[in-house]
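The complex appears here without one of its protein chains, the remainder shown in place.
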Amino acid sequence: MRHDHLLSAKQLSRGDIETVLDRAAALADDLGAVAGAHVDRLLGLCFFEPSTRTKMSFDAAMKRLGGDTIDMGGIDSSSVTKGESLADTVRVIEGYADALVLRHPSEGSAQLASEFVDVPVINAGDGAGQHPTQTLLDLYTIRENAGFEDLSVGMMGDLKYGRTVHSLAHALTNFDVSQHFISPESLQLPRSVRYDLHGTGAQIREHTDVEEVVEALDVLYVTRIQRERFPDENEYRKVAGEYRIDAELLERAGDDLTVMHPLPRVDEIAPDVDETDHATYFQQAHNGVPVRMALLDLML
Amino acid sequence: MRHDHLLSAKQLSRGDIETVLDRAAALADDLGAVAGAHVDRLLGLCFFEPSTRTKMSFDAAMKRLGGDTIDMGGIDSSSVTKGESLADTVRVIEGYADALVLRHPSEGSAQLASEFVDVPVINAGDGAGQHPTQTLLDLYTIRENAGFEDLSVGMMGDLKYGRTVHSLAHALTNFDVSQHFISPESLQLPRSVRYDLHGTGAQIREHTDVEEVVEALDVLYVTRIQRERFPDENEYRKVAGEYRIDAELLERAGDDLTVMHPLPRVDEIAPDVDETDHATYFQQAHNGVPVRMALLDLML
Partner (left out) sequence: MRHDHLLSAKQLSRGDIETVLDRAAALADDLGAVAGAHVDRLLGLCFFEPSTRTKMSFDAAMKRLGGDTIDMGGIDSSSVTKGESLADTVRVIEGYADALVLRHPSEGSAQLASEFVDVPVINAGDGAGQHPTQTLLDLYTIRENAGFEDLSVGMMGDLKYGRTVHSLAHALTNFDVSQHFISPESLQLPRSVRYDLHGTGAQIREHTDVEEVVEALDVLYVTRIQRERFPDENEYRKVAGEYRIDAELLERAGDDLTVMHPLPRVDEIAPDVDETDHATYFQQAHNGVPVRMALLDLML
């Protein structure tokens, strides 16, 4: 993989993805393979909005590589409150660190930052934009659990606003995957994403009822439906109730169904699913460490 | 010591306590003894409420062992604000770290967390519940300064709500200690704690006046009386004034009296005590490092 920055999952070819996933698998097997490889390297953590999971797993990944991190701190403890531009902030921090991880509420901010600095920038989520390392760990989890051959993936919940789903759906077009999108009508895939997928020749189907399709799936990727999306509380409750997975529903699924979720979950996966062999969402979160290690190892 | 988790001081036998204290003493003597012993190990700091002292000393302890830490950040920067359960949060973080330190406002939360994860959980304070590493550093400080033979320990201040005192009192029943409890009537030991202590055969006495007992003590453990406990400001002032230590009062004490305090203090120990040989509270805080090093070294 030869990229100066990782800004979008779309910039990754199938070859790039396989390089990262192979490296992650090797690291997950044998952490000793990289012991000391990145001693004396510093990763700058620039989180302009909160993110427990992404931040901690980048932190862990860099430290498990033998390197260290420096943290910008919360936005209230930063120069941002004094009116500094993002361009200035990253141009300062590039002098302190060997690479930057950027999380920012505004779409396009990672691209902008990358135009001002010479060190690698990794996009850790920019608003409604991209979150490519989430896509990579999702792909890694799918490959480890279900493989990419003759694969059937369902994505369920809020498909309208969920950038995780858009990004993953696009990345899956690199592989032999039939994709099923399961959502209420009001939260279907945006037209632009649907066109984008069709343009790649992807096989996609849309559903409103998970029960009609669950049996055929190898992977079910569940996302949270946010209360804020609904003007009416009753409407929200009705929809949330229909797009909720529990152990009973999963009895209709194949034994090998892999259930994923980008977390945090609230109610959309019942706790009784945790006890089943389907539950893969915690392992999925844990996969953030080897995948981010692989990426840092390749980019630094 | 063979425990998967450290949830409560009550789970520690006299043998466990001595193992930790002996190891801490060895580490305090010679930090080199563990140099590099825990390189590549990560400790997850999960503080759901603020705690300068406990957090910094765990951080220092892990780093002095050659390992590193990853920090969940404040609760406002965590998935908690998105409605994630404690069980989910710790199940994610266990994938990033080799052990977890948990501080949480709710009693029983460390126990709960331990039921969901496979890595060791160390309780760093759960509300009105337990704070076992505080108890261990208190015991270490007592042993280093006064020994455990034929010992007389006084605990003063808020004995009703102070979990530090309840925990230490219980732990001291493992040794040959007579315990004196000094407080206003409204802040006496809760009945449950008194019964608990009597049940172990401990020698305990209760007092309302520190002057009547200070001469007989080897250790005086002072705690803060919180304004919020009193409906009436005048009542608070009167009580706080009576349960305040200063250099003049300590002239009645034996030369070897060790004065301790879990800190932070506000007014309950006058600054003129800092200059006396009795003052042991800063050393006590510092002892958090070797004691937590010993514990981590034994558990990791």
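In order of appearance the chains are A and B, and numbering begins at 1 in each one.
Here, a residue touches a chain if its C-beta (ideal position, glycine included) is under 8 Å from a C-beta of that chain, and two chains touch if they have at least 3 such contacts.
On a predicted model such as this, the values are computed, not experimentally measured, just so you know.
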item	value
Listed residues A:89, A:173 or A:223, member touching the removed chain	A:89
Touch list for subunit A against the chain that is not drawn	40, 42, 44, 68, 70-74, 76-84, 88-89, 91-97
Missing-chain contacts mapped onto subunit B	31, 35, 47, 50-53, 55-57, 59-60, 63-64, 66, 68, 74, 263-266, 282-283, 285-286, 288-289
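Operating definition for what follows: only the chains that are shown with their structure count from here on.
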item	value
Rotation angle (°) superposing Cα atoms of subunit A on subunit B, nearest 5	120
Cα-centroid distance, subunit A relative to subunit B, in whole angstrom	40
